[in-house]
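Every protein chain except one is present and positioned as in the full complex.
Chains: A and B, in written order; residue numbering restarts at 1 for each.
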Amino acid sequence: MSDFINENPDALDENQLPKRKEDANEQLLGSLGSIEALKRKRIILKIDHSTNSPALQNIELLDKLLLLDSAPDLTSDEGSFEEEQEEIVGLDSTKSKDSIIEDVEIPDPVDPQEIYDLTAHISDPEHPLSLGQLSIVNLEDIEVHDDGNPNHMAEVIIRITPTITHCSLATLIGLGIRVRLERSLPPRFRITILLKKGTHSSENQVNKQLNDKERVAAACENEQLLGVVANMLSTCK
Amino acid sequence: MSLSLLKSLKLQNSRVWAIDFTSREKIIAIASQDHKIKLVKIIDPDTKQFKLLSILDETVHKKAVRSVAWRPLATPPCLAAGSFDATVSIWSHISDENEFTNNEQFDETQENMELLAIIEGHENEIKGVSWSYDGMFLATCSRDKSVWIWETDEAGEDFECVSVLQEHSQDVKHVVWHPRKCLLASSSYDDTIRLWSEFDDDWECVAILNGHEGTVWSSDFEKSGNVDTIRLCSGSDDSTVRVWKYQGEDMDGQQEWICQSILPKIHERQIYSVSWNENGLIASTGSDGTLAVYKENGSNEWEIIAKKELCHHVSEVNQVKWVSINGKDYLITSGDDGCVNIWSFDNN
């Protein structure tokens, strides 16, 4: 096995990256060309608790927004709590079930191209290029199992190709991808990020860490690490 | 036999990592990603009466609260909470004027539980906390690969570290004590479970349970049976639940445990939590959102007697715990959807 699978990759130009055929131009221009795309955007924006679409690109701002909106305030009305508690605490599970996407009637499955679009523009932490340009993320290495039903579980599997077999930053790249997807996809998605077979000397270790929910959650509370991730994501469309 | 959802408590938008329950005061302590600990009292599960008692001082933990544990036998109730900020907080009800008497129940109209102590020592994220059956020892575990055992006084204010156990080769995900003696089980990212016991005046590893093919996320001891032959069940990344049985002890105090059975496979993804109840039933849950209950038929034969798919809608479920209220069995689960769900379990 060669040490450098992809050391001096032929970096692709932005417009060489694979795109969806029909509405690629519209997506690039940011206009909301199809009903599907419109709905998807609406869902994503709602999930992020923001109506401001540039917020998607500004992770730090998003974070703050998420924090602001993190919990219903249960403490402020101590006096009236008795009356309110049934309402607040006792939300019926049937009612609370994903009311945000109730209005989506047509199943809208996520496809690999969408995942690619979400991740390909993430910057490499050590190159001024994107993961798509460096072929770290490749469309053919994205697997999606989704029927579009918001009440069903769905799955995304991404296999990434690090630039060198012992790239220490593989975990960081993987973390960036995971953060990007967790923030963009609805909760029904289970995201698995793997190093493509044979591309890394510590494949199993990296895979184990990237898919350990607790480690990822803790990493997302490490400000410095999150700062680096925010930089990586700042180039996302 | 059936599982039915009695109540879904939606207290926040952020992930609920863990819960614990005091059977005497019937309070659920809820630990969540948003750094908070909330207390909810179950007034009557069957008539769906619940009451949010309080949110503990939210400035105490600077990061997610990962684990909570009520101290056994404590009056007034005392809670330990472990956080990703590397500290453990100890909470109790402190009041000069309104002191507790023996007969007095924890009165939710009284002021909040207050911070009694902050325990520092771990290098980084604390992932599990657990009190020994007698409330004498608190065990904590962390990504720093260590398990610490703390001895405390009855006030729960002074904590003395009595042991730092560093044999795990990777982060330690969970700790749980034996229900009737001072034997501790720790589960780890290194795919093993280790058992620890006191030796001379320190603590030592007395057994290593090898078999899981992935991170072991949690384990739980059997609640009934002969004190020396109580078994352990465990749930792992490899999506299996295993039952482990004590075989004996050598001259040097090293115990032999074998994997007695692998429970019928139902989960498709990581199993994050297992719980064993007084009646011998095991419950498991995890990333696939399925809640399953297993029963032992004869020796070593287990079957699934109840299951519920997507029990927190489409979210992952982080913990399951059996609780007993007025002699009836219930299950409490916590999920990434910010909910704490209470399930009735009908054993007929």
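The rule is short, and it goes like this: a contact is a pair of C-beta atoms (placed from the backbone, for glycine too) under 8 Å apart; a residue touches a chain by one contact, two chains touch by 3 or more.
We adopt the following convention: contacts and distances are computed from a predicted model.
> Considering the UniProt annotation of the chain absent from this complex, which name among "4-hydroxy-3-methoxy-5-polyprenylbenzoate decarboxylase", "Cytosolic Fe-S cluster assembly factor NAR1", "Exoribonuclease phosphorolytic domain-containing protein" or "G patch domain-containing protein TGH" applies?
"Cytosolic Fe-S cluster assembly factor NAR1"
> Which residue from B:D44, B:D202, B:D228 or B:E278 sits in contact with the chain not drawn here?
B:D202
> From the listed residues B:E154, B:E213, B:E256 or B:E278, report the one that touches the chain absent from this view.
Only one listed residue reaches the unshown chain, and that is B:E154.
> Which candidate, B:M136, B:L209, B:I266 or B:C339, sits in contact with the chain we can't see?
Hidden-chain contact among the options goes to B:M136.
> Of the residues in chain B, which ones touch the absent chain?
Chain B touches the chain not shown through residues 73-75, 94-96, 99, 102, 114-117, 120-121, 123-124, 134-136, 142-146, 148, 153-155, 157-158, 160-164, 166, 170-171, 189, 199-202, 204, 251-253.
Rule of thumb we're sticking to: only the chains that are shown with their structure count from here on.
> Give every residue of chain B touching chain A within the complex, in rising order.
Chain B residues touching chain A: 5, 7-15, 33-34, 36, 38, 40, 48, 50-52, 55, 63-64, 66, 84, 124-125, 127, 143, 171, 173, 189, 214-215, 269-270, 287-289, 310, 313-316, 336-337, 339, 341.
> Write out the stretch or stretches of chain A touching chain B in their complex.
Interface residues on the chain A side: 67, 69-72, 74-75, 81, 85, 88-93, 96-98, 150-153, 186-188, 190, 208, 212-215, 217-218, 221.
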